[in-house]
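Missing here is one protein chain; the remaining ones are kept as they sit in the complex.
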Amino acid sequence: MFYRENGQFKTSYRADSQIFPITQDRLGILALFVIAVVGIPLLADEYLLRAIFIPFVILSLAALGVNILVGYCGQISLGSGAFMAVGAYAAYNCYVRIDGMPLIAALLLGGFFATLLGLFFGIPSLRVKGLYLAVTTLAAQFFCDWAFLRVSWFTNNSSSGSVAVSDLSLMGWPITSPASKYLFCLGFLIVFGLMAKNLVRGAVGREWMAIRDMDVAAAVIGIRPMYAKLSAFAVSSFIVGVAGGLWGFVHLGSWEPAAFSIDRSFQLLFMVIIGGMGSIMGSFFGAAFIVILPIFLNQFLPALGNLVGIAISTAAVAHAEIMIFGALIVWFLIVEPHGLAKLWSVGKQKMRLWPFPH
Amino acid sequence: MEKPDIANDIVLNVNGIEVIYNHVILVLKGVSLQVPQGRIVAILGGNGAGKTTTLRAVSNLLQGERGNVTKGSIELRGERIENLSPADLVQRGVVQVMEGRHCFAHLTIEENLLTGGYTLKSKAEVAVNLEKVYNYFPRLKTRRTSQAAYTSGGEQQMCAIGRALMASPSMVLLDEPSMGLAPQIVEEVFNIVKDLNQKEKVTFLLAEQNTNMALKYADYGYIMESGRVVMDGAARDLANNEDVKEFYLGVGGGERKSFKDVKSYKRRKRWLA
Amino acid sequence: MAFFLETLLGGLMAGMLYSLVALGFVLIFKASGVFNFAQGAMVLFAALAMARFAEWIPQWLGFQSLLLANLIAFVLAAFVMFAVAWLIEWLVLRHLVNQEGTTLLMATLGIGYFLDGLGQTLFGSAIYKIDIGMPKEPVFAFGSVFPGGLLINKEDLYAALIAAVLVALLSVFFQKTSTGRALRAVADDHQAAQSIGIPLNRIWVIVWCVAGVVALVAGMIWGSKLGVQFSLTTVALRALPVVILGGLTSVPGAIIGGLIIGVGEKLSEVFLGPYVGGGIEIWFAYVLALVFLMFRPQGLFGEKIIDRV
Amino acid sequence: MNAPLKNIPPMPVQAVEPASPGHRRAAPSGGSELHEVKSVGVKNIGDVILDVHNISLSFGGVKALADISFNVKEHEIRAIIGPNGAGKSSMLNCINGVYQPQQGSITFRGQTFKHMNSHQVAVMGVARTFQNLALFKGMSVLDNIMSGRNLKIKSNLLLQALRIGPAQKEEFQHREAVEKIIDFLEIQAYRKTPVGQLPYGLQKRVDLGRALAMEPQVLLLDEPMAGMNVEEKQDMCRFVLDVNDEFGTTVVLIEHDMGVVMDISDRVVVLDYGKKIGDGTPDEVRNNPEVIKAYLGVEH
Partner (left out) sequence: KEQFFPVLSGRTGPVAPNATPWANGHNDYMKLVNARGGINGVKTLVEECETAYATDRGVECYERLKGKHGGATVFQPLSTGITFALTEKVPADKIPMITSGYGRSDSADGGVFKWNFPLIGHYWVAGDTVLQHIGKQAGGMDKLKGKKIGVGYHDSPFGKELLPILQERAAQYGFTLQLLPIAAPGVEQKATWLQVRRDQPDYVILQTWGVMTPTAIKEAQAVGYPREKMFGTWWSGAEPDLKDIGQGAKGYSAVMMQHGAEPNSAVVKDILDKVHAKGQGTGPKDEVGSVLYMRGVLGALLATEGVRSAQERFGKGKVMTGEQARWGYENLNLTQAKLDALGFKGVMRPVSTNCVDHMGSAWARVHQWDGSKFIWTSDWLQADEQVIRPLVKNSADKYAAEKKLTRRSAADCQS
């Protein structure tokens, strides 16, 4: 009853093409924004910030990038971990090798190098499609894993292959407290999130989706597959690269190539599919699902066990956790194959009709 | 043909069904129709009226579209069939020709047809049916070794129809069989329908936009409009109905108007809301 | 020279073992158009079941014979895999008819997680052994031709033979039976397949059962080589370039792809690796697959990707 | 994006002067009070805009097109008919650059090509609808039609990402043009629906809308009226005629409904299994015995 757009008429295309055309949505988003920027840093304790919100924000950003490539442009990528790694290591090298390199510049440069790699590994996509393309991206993944382990120049000749950065600061403002780290990452997420949203609802986004849905038809209306695909690879790997930099610099502080292994790539892909392919919002949902659910289960199951008086071993919890996780993935897919974002919008549609069933 | 009154003459009885897609989109709002044994019944109606949805509901192909029958009942020869699988229905002789061809892209035309005979036990019957289909559509024979994806639209349509006939069905649900076919093939298809109907007593329920043809060959017709049946009657009566003539046959006012001369102001007639 | 041959042989046999896993992927892809990410989990699950049954059965029934224990364990494990196949169809696949490939792919992923957890919960997460009497020590053949002989790993040789037989059987199944054709039809278009009376549910159960048995054989052989433990799931990643190179829909492709990848990665690691610091075989396998794809985007024997308006 | 071929003189879309008298036709009699017919009077057929010369195309053993030649004149409605599998769609695919003919050439506005390149063809102003619906399934109606205007978008990636100034202005301009098309096709109610959920007939309309959004000079339509009832066909004809009248767009139309073809086309090519068996005005074609034998069957 309350969630209706009745009476909200759009008199201009500008008004109609707002990201959230419905007033209630806008209010909701505003509230969310305030909570995210003010509420969480104030209220959340260190654990929540460090273990949940910071990874959530960074991985949302990465998932956003992956979604552009996979969800919007339809090019399945299992190499996102590699692009994160390139972002992180390139940023690291820029940061430690060039004196006085500002943090943000280093991160953006990381993104830039990830873009170069993305373009390179995007070239096969002009010929290879679908799952076959996934192999190309896996080649990128394994190659990068190997390169960062083996080429010691990338790790500034650290003997263990593990690198670290510390004492981050942004124009004199130290980024060491969890809250400041969180806000720093959130800033990236908001800026890139908005830009990505603008891209996908604009001409480039339509090109990507057109290529995804029907490439021959897209070519016939004048879209060049090469330009569309490579731009998707570029934009996606830039964002993923920056996320990689943040993951290394801000979240981990010190990392080894395994931080960006194939598992990370899979994780990002799951986020996109579970959250909703081709939906910016879906990236957030997906990241939340994949980041928070396991942690939640991990803490909740023993508590539940205690409640009924059985001590559950961590192994049993870990196994139960992945079982429940797997079952939930399947369950959500059955309820809504197009991901959580779609589930959300169907929910909204129902709410619009409420209290009538249809 | 009169409205059938003997209950057990009715093969298919659709009773007030509602269909909802995706839990929110209500498409059929209480559709009822009956198909008597050995007859040809046509569903007519504009784009989006719900013809395809009705056929999908009958053949139980709704699930794949995330659609659900939420009200009403569907009976085949007195047996409730809403919960059967499509394969069960084929076992009971009900086969649907899907709108939009849906040939198996990677299979050759012949393989497509052979797959159509999947439910048949005897190899001989498959061979006979294959010969029959090739007779109906000689064009398919010349293209038998092509992968279906690489045949023309019309060839695919023939393939889809032929594939359904391979199962020796007792009842066929035809969704826009004439779409994309050249005129003489359309004629041919309807002749096949008539032929099967008369010789092999196959019952047909067809959704068709080519109203002209449909009413010429059908015994009985239902006209649908935004998810409801708004008119039904014997085909002959419908064909003579002034409204039907004007809006579905394009011969309002007695004679055929050139497509060029039709004006584009809102002329659409709506029976209901 | 001898060493080159040894490497080549080693590669060929490793390749056969990859094929065995690759086969599972191909089967399910062929039959439903689904890329089954749970394949690795199925291999582990099957191997765990087999290993533990072989350990428990003599205890339960109180006999000693290794052969008998293995036999019963194999049969029991096969039944377990049938049950898994049936449950997967019943709980998951039938609810996802006509959904896009990515959705199904994700579902198999969920299944994979679930099986990983379930397997280890039921059967434990330590290292278990499968002892099917595979010879572990190498033999040295052609001692007269090559000084020191040519090393041949008997275990790998047997494994390769088993793989070859399995592949031959499955090839026949797909090429010659009407079920094979029905499977391909299902992969093309779920709905159309349903509309002409192909019982999707039954087909899927059958295919997943077959895939389950293939996983069991793969798990048994890999398990006998490596021990049965969680890491067995990662062999799926090694099999991936094989599937892709051979073509997602081709049973013989899985074999040829396996041989090419096996040989390619072993030769590269042994002869190229030392110059660049080693550890290149994984990415080399993928790059090799990629190079082939640039010439044939559907893999060596895959069905052409149809692109038509 | 804006790389039109330099040597093509810009053609004003609207006022096309009759270069050659061509044949003239009477306009629809009696415009209604609700529909303003702009070009009451005489339809001006212009010069040859598209000339297909000796095209041959075969797939393995199948000869889809054998030595086909015909031309299309500016502002006319040119129909291609023929039995199923005759090669009609393949012909359009050649013009579009989707297929590469093995022989022959295509001349478009004075430029001759051995084979076409899809992007270039689009830039030159050729739009197309598809027989087997090739819409972008995951996108809304609005986005599908908007994508038809992508060629016209000038702002770069960064501007689009920031959506400031010119990028935004441009977006709104195109949106306005697209809204006109949506109004024109009467699909306002479905603006934001994903096209995959639309009934078949409406999808065909969206397909047309996407082509129209390109503001093409030549519009290739592949069975636009399949799966429609008479009323809807009448609407579709109206759209085609209006486009043809109001914007002077040249139309190449494949259609199996002879009523439609005979009523609205200016000239008709008839193909039969890759060969051309007839070419002329509807009346000529209708009475061509070979055509009757191969395609029409009985007199319609």
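By letter and in written order, the chains are A, B, C and D; residue numbering begins at 1 in each of them.
Throughout what follows, contacts are C-beta pairs under 8 Å (C-beta built on N, C-alpha and C of every residue); 3 or more make two chains touch, one makes a residue touch a chain.
Keep in mind that this is a model prediction, so the values were computed, not measured.
Note that the undisplayed chain, when the full complex is considered, contacts A, C. Interface note: of C:M42, C:I57, C:M106 or C:I282, the residue touching the hidden chain in the full complex is C:I282.
The omitted chain makes contact with just one of the residues A:Y72, A:F238 or A:W255: A:W255. Here the missing chain is touched by one residue of C:N36, C:Q120 or C:Q298, and it is C:Q120. Although one chain is not drawn, the whole complex shows that of C:N70, C:Q194, C:Q229 or C:Q298 it is C:Q229 that touches it.
Within the complete assembly, residues 46-47, 50-51, 55, 96, 145, 149-150, 159-162, 164, 166-167, 176, 252-259, 263, 295, 298-299, 313-315, 317-319 of chain A touch the chain that is not shown. Residues 3, 6-7, 10, 14, 120, 125-129, 136-138, 140, 151, 153, 155-156, 225-227, 229-232, 234-235, 238, 265-266, 269-270, 273-274, 277-279, 281-282 of chain C touch the missing chain (whole complex, contact as defined above).
The criterion applied here is as follows: only the chains that are shown with their structure count from here on.
Taking each chain's centre as the mean of its CA atoms, B is the chain most distant from chain A.
By number of C-beta pairs in contact, A-C leads when A-C and A-D are compared. Centres computed as Cα averages put chain A at a distance of 32 Å from chain C. Among all residues of chain C, those that touch two or more other chains are 99, 308-309. Annotation for chain A: residues touching 2 or more other chains are 214, 216-217, 220, 337. Residues 20, 22-24, 26, 66 of chain B touch chain A in their complex.
By the touch rule above, chain A contacts chain D in their complex via residues 13-14, 17, 195-196, 198-199, 202-204, 206-207, 209-210, 212-214, 216-224, 231, 235, 278.
Residues 337, 346, 349-350, 353, 358 of chain A touch chain B in their complex.
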